[in-house]
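Input: a single structure, listed below in C-alpha cells.
Let's turn to chain A:
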Amino acid sequence: QETATPAPGGATPPAAQKKLSVGFSQVGAESAWRTAETKSIRGEAEKRGVDLKFADAQGKQASQIQALTSFIAQKVDVIVLAPVVETGWEVVLTQAKEAKIPVILVDRGIKVSDESLYTTLIASDFVEEGRMAAEWLAKQTNGKANIYELQGSTGAAPAIDRKKGFEEALQKFPDMKIVKSQSADFTRAKGKEVMEAFIKSDRDQIQAVYAHNDDMALGAIQALDEAGMNPGKTVTLISIDGVKGAFEAMVAGKLNATVECNPLLGPLVFDTINKVRAGESVPKFIKSQDQLFEQANAAQVISTREY
Partner candidate 1 sequence: MSFLRKHITVLAGLLAYLVLYAIAAARYDGFLSLPVFINFLSNNAVLGIVAVGMTFVILSGGIDLSVGAVMSFSSVLIGVLIMDHQWNVFAAVGASLVCGTTLGAVMGAIIHKTGIKPFIVTLAGMFFVRGLAFIIHLESIAIAAPQHTSIAIMRVGPLPVTAVLFLTFVAVAWYVAVLTPFGRNVYALGGGEEAAMLMGLPVQRTRIAVYAVSGFCASFAGAALTFYLSSGSHLEGVGMELDAIATVVIGGTLLAGGVGSVFGTLVGVLMLGLILTSITTYEGMMSSGLTRVAIGALLLSFVMLQKLLTRRIAGAGRAT
Partner candidate 2 sequence: MSTEPLLAAKGVEKRFPGVHALAGVNFEVRAGEVHALMGQNGAGKSTLIKILTGVYARDGGTITFEGRDFRPTSPGDAQRQGISTTYQELSLIPTLTVAENLCLGRAPRRWYGIDWRAMRRKAEETLATFDLRIDVTQPLGTLSAAVQQLVAIARAVQTEARVIILDEPTSSLDSHETELLLGIIGRLKARGLGIVFVTHFLDQVYRVSDRITVLRNGTFVGTYEASQLSRLELVSQMLGKVPEELEPALHEHPEHRGTPVITAQGLERRGFEAFDLTIHEGEVLGFAGLLGSGRTEAARLLFGADHARSGTVNGSVPKSPRQAIAQGMAFLPEDRKAEGIFPDLSVRENIAIVVQRKLGFTVSRAQQDALAQEFVTKLGIKTPHIEQPIRLLSGGNQQKVILARWLAYEPRLFILDEPTRGIDVGAKGEIERLIHQLSQKGLSVLFISAALEEVLRLSHRIAVFRDRKKVRELTRTTLPEVMEVIAGEEPPHAP
C-alpha cells in the first residue's frame, strides 16, 4: 500500500487519530490550469497531513471508474473526483454511496438522476463565466461589435457551457454578433492558426475576439501581432481562466480582460471535507470565486499569480 509523506504535526483533522485518507481521481495533465489544480490539492493535502491517493486517469473515464472502484476497495474516507465527462457515473457512485464514502466533485458537474450520489460540487460556473465575458465585452464596445469566437474542444463541457452563457448574454445586445466561431482545441498553437485564418478572410471586420481559454487567446494575440493588427487596441480580446500568461499579456496591453476560473481549489476542498466529516451540512454547489480582471488591475495581481 502506498503512503504519502509522513504527517507534520500541524492541523489534525477533527474526527480521528488515524490519518485522513482521501482518494483523488484527476483527469490528467492536459493544461496548465489542470496542473495547477492538481498541485493545489496535493500541496494542501501535504500541508494538512492527509494521506492522498492520487490517480491520473490519462483522460480516460474508464480509468477514473477503475480508480474509484479501487478507492472504494481501499476504504478511503473521502473521494475527490474531477470528472473527465459529465455522464456515466451512476454505477460507480452508487457503489461509493453504499460504502458510505462521501464524494466531492471538483471543477465540473455531473449529470445523475439521483443528486444524493455526490455530496457537493466545488467548481466554477462555466455558463456564468461565458455570461460575464459577454457582458464585459458589451460594456467595453458599447454594445456593438463583430465577434470572432475561439471554441474549446468540440463536445467538451467547458466549451459548450462557455459558448452557451456567452450567447445567452448576447441576446440583450442586438448589435453584437458572432461572425465566426471555430474550435481551436484549447491550445495556443491552434488558437494562432485559426486566428490567422480569420484574419486572412475577414481582416478589417474583426473587432472583438472571445476565446474559451487564455491559451487560445494568447495564440490569437500572436497571430494579430504578426498581421500588424494591434491586439488590445483595435481588436478587443477577452478570454477565460486567468492564467499567468494572460496577466502578462494584459500588462503588455495586448489582452483586454480575462475571467478567472480558479483552479486553486485545494484549501476549499479540504475545508469542505472537514465540514462534511464533522457532520455539518454543505451546499450542493459551492461556487469557487470567479472574478473578472481587466488591464487596469492586472498589474497589481500579477505577482500573486501562482500558475
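The rule is simple: a residue touches a chain if its C-beta (ideal position, glycine included) is under 8 Å from a C-beta of that chain, and two chains touch if they have at least 3 such contacts; residues count from 1.
Per the selection procedure, all candidates are chains of the complex that A comes from, given by their letters.
Not measured: the values here are computed from a predicted model.
Screening 1 or 2 for touch with chain A: in this complex the touching candidate is 1. Interface residues of chain A, counted against candidate 1 in their complex, comprise 1-2, 28-29, 42, 53-63, 65-67, 69-70, 73-74, 84-91, 111-113, 154-155, 157, 160.
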